[in-house]
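One structure follows; several queries about it will come next.
The block that comes next holds chain A.
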Amino acid sequence: MKRILIAIVTVLVLFVLVDFLWRDRSNHYRWSDIPAFYALFGVIGCVAIVLVSRLLAHHCLERDAGYYDRKSDDE
Partner candidate 1 sequence: MSSLPPALVFLLGAAVLPLLPRRLRSGAFLLFPLLALVLIANLDVGATITVPVLNYELVPLQVDRLSLIFGYVFAISALVGGIYGLHVKNTGEQVAALLYAGSALGVVFAGDLLTLFIFWEIMMVGSSWIIWSRHTRTSGQAGMRYFMVHLVGGLLLLAGILLHQQGTGSLSIELFKGGAASYLIIAGFALNAAVPPLHAWLPDAYPEASPTGSVFLSVFTTKVAVYALIRCYAGFEPLIWVGVAMAIYGVVFAILQNDIRRLLSYSIISQVGYMVAAVGIGTELSLNSASAHAFTHILYKALLFMGAGAVLHVTGRSKLTELGGLARSMPLVLVLYGIGALSVSGFPLFSGFVSKSMVVSAAGISNMEAVVLLLYLVSIGTFLSVGLKLTYFTWFGPARSLEPPRAPTGMYVGMALAAGLCIAIGVYPSLLYNILPFAVDYQPYTAANIAGTLQILILTGLGFWLLAHRLGGRDTITLDVDWFYRRLPTLAYGLASRLQIVSRWRQLWDLYPRMPTIAYQHLLSRFDRPYRKMLPHLTDYSRDIALGALFVAVFLTIVVVLSAL
Partner candidate 2 sequence: MELSQHAAIYPIVTLLFVAVLIPVITLRKKNWDMPLAGLALLASLVLSAILVPQVRAAGYLSYHLGSWEPPFGIEIRIDFLGALMMVLISAICLIVIVYSRRYVAPARSEGEKTFFFHFEEMEESKRPVYYSLFLVISASMLGFVASGDIFNMFVFLELKAICSYALVAIPGTRLPVRAAIKYMLMAVPAAMLVLLAIGLLYSVTGTLNLADLAERPASSDYAQIINISYVILIVGFAVKAAVFPVHIWLPDAHSKAPSPVSALLSALVVKMGLFGIIRVSYSAYGTHFHSDASFVVNIVMWAAAIAIVYGAIMAIRQREFKLMMAYGTVMNIGYIVLGFALIDETALLGSMYHVMVHALAKACFFLCAGLIISRSGYQTIDDLKGASRKMPLTCAAFALASLAIVGIPPTSGFISKWYLISGCLNTGNIFMGAIILAGSVMAAVYCFRVVYYMFFLPPSNGLWQEVSGEGPASMVVPTWILAAATLALGFVSSWVLPPLRDAIASLPLGA
């Protein structure tokens, strides 16, 4: 397990370096100069999506599986 993790992190660092060295000249975004931007974005985005969706589900969207089969109107 640990070995896999190390491998993944190594690859990741490699990609960050590649990204830093071979800039895309055609598409220049405001964030292009921030090093490892995409990696950061990945972490934050992932956590944000999971938390936001869980929050939504917990507070208003989630119902038990038989919700629509019930005839009565009690929530």
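The candidates came about this way: all candidates are chains of the complex that A comes from, given by their letters.
The criterion applied here is as follows: a contact is a pair of C-beta atoms (placed from the backbone, for glycine too) under 8 Å apart; a residue touches a chain by one contact, two chains touch by 3 or more; residues count from 1.
This is a predicted model, so every value here is computed, not measured.
Within this complex, chain A is touched by candidate 1 out of 1 or 2. Interface residues of chain A facing candidate 1 in the complex, by the touch rule stated above, are 8, 11-12, 15-16, 18-19, 22-24, 26-27, 29-31, 36, 38-39, 41-43, 45-50, 52-54, 56-57, 60-65, 67-68, 71-73.
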